[in-house]
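Excluded from the complex is one protein chain; the other protein chains are retained at their positions.
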Amino acid sequence: MTLVVLVTGVPIYWMFATAFKTNQEVYTVPPTWFPARWTTDNFLDAWGHAPFGRFYLNSLITTAVSTLAKMTNAILCVYAFALLRFPRKDLLFLAVLAALMIPEEVTVLPNYLTVASLGWVNTYAGLLAPTFASAFGTFLMRQHFLSLPREVLDAARIDGAGHWHTLWHVALPMSRPVVITLFMLTVVQRWNEFFWPLIVTNTASMRTLPIGIYYLFTQEGATQWGVIMAGVIYVVLPVMALFLFVQRYVVEGIAAGAVKG
Amino acid sequence: MNGTTKRQLFGRLGAAAAVPLLAACGTQPPSATEGSGTKTAGKQKITYWGSFSGALGQAEQGIVSSFNAAQNEVEVDYQFQGSYEDTAQKLTAALQARTAPDMSLLSDVWWFKFYLDKMLMPLDDLIKAEKVQTSDYVDALLKEGVRNGKTYWLPFARSTPLFYYNKDAWAKAGLPDRGPRTWDELTKEWYPKLKGQTQNGAIFAHPSAASYIAWLFQGVIWQFGGEYSDADFTIKIHEPKGVQAGEFYRSSVKDGWAYAAKDESGDFNSGVALTAMMSTGGLVARQQNAKFPVGTAFLPEGPAGFGCCTGGAGMSILASAPKERAQAAMKWIAYATGTAAATWSMASGYMPVRKSAVSGPQFTEFAKTNPNIKTAVDQLAKVRPQDSARVFVPNGDQIIGKGLERITINGEAAEPVWKDVADSLKREADPVVRKLRALNA
Partner (left out) sequence: MPLSLSLPASAGTRERAVARPPLPPLRGALRERLTFLAFVAPNLSLLAVFSYWPLVQNVWLSFVEWNMIAPEQLWVGLENWAIVLSGADFRQIALNTLLFTLFSVGLTLALGLSCALLLNQPLAGRNAARAVLFTPTLLPGSAIALVWIYMLDPRWGLIRTVLSWVGIASPRWLIDPAWALPAVILVYVWKAVGYSVVIFLAGLQGIPRELYEAARVDGAGPWDRFRAVTLPGLGPISFFLLVTSLLSAIQAFDILRVMTAGGPVIATTTLVYQLYNEGFVAFNAGRAAVYSLLLFGVMLALTAAQLRFVERRVTYS
C-alpha cells in the first residue's frame, strides 16, 4: 500500500512543491525535493494574471446548479429504468447509453448554434443547459438499483406508497454510498469542464477556473512552471476539500448499511 | 443608429442573468470586459476579439485603455479569446450563430479563410473616412492584406523569424558577437566550438508542427532556392530545390547539431539549446526570462542566398458589423496601428508597422538601448510574404509541419515525404482555387 500511495502521491507532492519554488530552482538539475527558498510569489503572480475571484464564483455557480440538475435527472430516470415496467425499455436505455458515445468534439459546434439561437451565448444559461442531462449517472445508479433487495421495495409498494415516496424514502436511503459517489464524480467533472465553457463564453466575467489556468499557459516566453502549478492548486483545492469532507459520509453510509443488514 | 441587433439582445440577457447572482454575492463584475455593444454615455461601444494574454495581453489592454481615455466617441471592449487558433475557432462558431464581434485579431494563416467566404469587410472607405495615411504603413506588410485592390487586413502584431543566440555561450566558445552569415559557417566552423557546452551535442532547437515549424522553414526553403508553392497555388515543395532544403533539415538532426524540441522557447531560455530560429514576438519577454544576454541576428544564408518571411497577426472588421460600428472600429484600428504602433512594438517585440513609428524619436531612442529589436526592423527590408501553400491553403501549415516532423524526428528522406505533402496540399487547395475564381469573376 505504501508503494501505491507513493506512486500516486509523488506527482501531487511535486505539483505542490513546484508551486513554492522560484523559477530558477524549477530548472535546476538534479531537481530539489524541497524548495530551497520557499516563495509565495507564484500564487500572487497567478492571481494577478486573471480575475480568479470571479472565476471561482462562476465555477461555484455552474457546478452547483449543474450537479443538482444532473443528479435529479439521473435519480428519476434510473428509478424508472430499474424498477418500472415499460415495453422495450432496454432499447430506451441503450439510447441513454448511446449519449456516452458521442464525443464532446462532435456536440460542441451544434450545441453552440442551439444555445445561440436561444440567445444564451456568454450567459449562465448557455454554460449550463447542455450539462443537465445525465447518461453516466443513470448508468451508474441503474447498476446499483438492480442489486437493491427487491422485497423491500415491493413491500413499500404494497403498503400503498407511491413511486415518488418509494424513490425518495426507500430506494434512495438504501443507496447512499452510490449517490454520494455519483455526487463526487459529477462535481469533479463539472468543476473541471473546459471545452464547452471556453467556446460558449466570450468575456472574463463569465469564464470558469479551468480557463483561468489556460490563461497562464498561453503566455509567450518561458513556461513559468511555478505559476502554472499555483494556478492548478487554486483549481484543485476546493474539490480536494470537498472530497475529504464527503469521504467520511461515504464510509459512514456504508457502515450504517452493514449494521442494518 | 440601427435597431437592436440579435447580439446586443443576447448581451443584455446575459447581463440580466448575471445581475441577481452578483447582487446576492456582493461582487462587482470586472467592468472592462462586460460587452453589450450599446451606446453608453454617448460613446459607440465596439467589441474586439484578441489573442494575447500574460505580458502581451497587459500591453494590449494598456493600449485599449489609453485609446478609450484619449477620445470620447468610441469605447473598445477587448475580449481575450485564447491563441490565434482558439480565436479563429470561436469566430467560426460565432459567425454561424450570428454572434460575431465587430472586429477581430486574425493571424497570417486565418484571415484569408474568412476573406474567402466574404466574412471580412473591405476597409478602404473606412480608411479614407478616418483619413489614415496608408502610405505610412510598411509597404510589404500592408500589401499582404490587400486582395483585388481592396484592403481586408491591417498589420498590427507582425513578426519575422530571427536567429537567436546565447551570447554567453558564444563568448565562451570565442565566437564573434554576431549570428552566422551562412548555415555552413554555423555548422562547419562554429558548431565544433559550441558543442562542448551542451548536454547531448545539439546546439540548435527545431520546434514542432504545433509550434509552427512550417513558418520557420519557409525562409529555409527559399534560402535553398525552392518554394512551397507559387502565387497561383501551384505546389512546388517537392521540386528538387525543396527536396534539397528538406534534406538539409534531415541532416541537421542526423549530423547532431540540431534536435527536435518539445518546447524550443523554454529550451533556449534555460540554456539547453544555444540557438534557435524564433519569432520577434515575445522578444521582450524572452530577454526578461533568459538567464543570459540574448543575441539576435538575421537568418543565415543558404546556397541560394537570403530568405526570410513575415508572420504574425493583423486586424480585420467583420462584414456583419453595422456601418457605424465598423467606422468606430476603424478609429480604434487607426489608433492601435498608428499612434500606438511604437508603444506596442516596444512592449512586445513585434515590429513597428508604420514607417513614422520606425523613424520616430520614441522608437529610435528605444532601439539604441535594445539593439535586438533593431535586428527585426532592419531585416524587415529583406523579407517577403509567405507562399500561398502555407497561409492560404486550409491546414497548409500543419500539413507541411507534420511533413517536417517526419523528416526531423523520424529521419525519413525528404523526397517521398514532400510527395505526400504535395498531394495533400493539392487536394486542400482545390476548393480555395475554385472560390478565388468565383470571387475574381
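Some points to look at:
Residue numbering begins at 1 within each chain, and the chains themselves are lettered A and B in the order written.
Methods note: a contact is a pair of C-beta atoms (placed from the backbone, for glycine too) under 8 Å apart; a residue touches a chain by one contact, two chains touch by 3 or more.
Because the structure is a prediction, the values reported are computed rather than measured.
Within the set A:A135, A:V170 or A:M206, the residue that contacts the chain not displayed is A:A135. When the whole complex is considered, the residue among A:M15, A:L60, A:A125 or A:L172 that touches the unshown chain is A:M15.
Although one chain is not drawn, its touching partners on subunit A can still be listed: residues 1, 4-5, 7-12, 14-15, 18, 26-31, 73-74, 76-77, 79-107, 109-111, 114, 129-130, 132-136, 138-140, 143-144, 146-147, 150, 154, 157-158, 163, 177-178, 181, 184-185, 188, 192, 194, 210, 213-214, 217, 225, 228-229, 232, 235-236, 239-240, 243-244, 247, 250-251, 254, 257-258, 261. For subunit B, the residues touching the chain absent from view are 85, 89, 92, 95-96, 113-114, 116-117, 119, 199, 208-210, 260-262, 272, 394-395, 398, 402, 405-406, 409-410, 420, 427-428, 431, 435.
We adopt the following convention: only the chains that are shown with their structure count from here on.
Once the centre of each chain is set as its mean CA position, subunit A and subunit B turn out to be 37 Å apart.
On the side of subunit B, the complex with subunit A involves touching residues 6, 9-11, 13-14, 17-18, 21, 25, 27, 29-30, 33-35, 49, 53-56, 79-83, 86, 89-90, 93-94, 96-99, 101, 263, 265-266, 269-270, 281-282, 285-286, 288-291.
Interface residues of subunit A, counted against subunit B in their complex, comprise 23-24, 27, 49, 51, 53-54, 57, 61, 109, 112-113, 115-117, 119-126, 198-199, 202-206, 214-216, 218-223.
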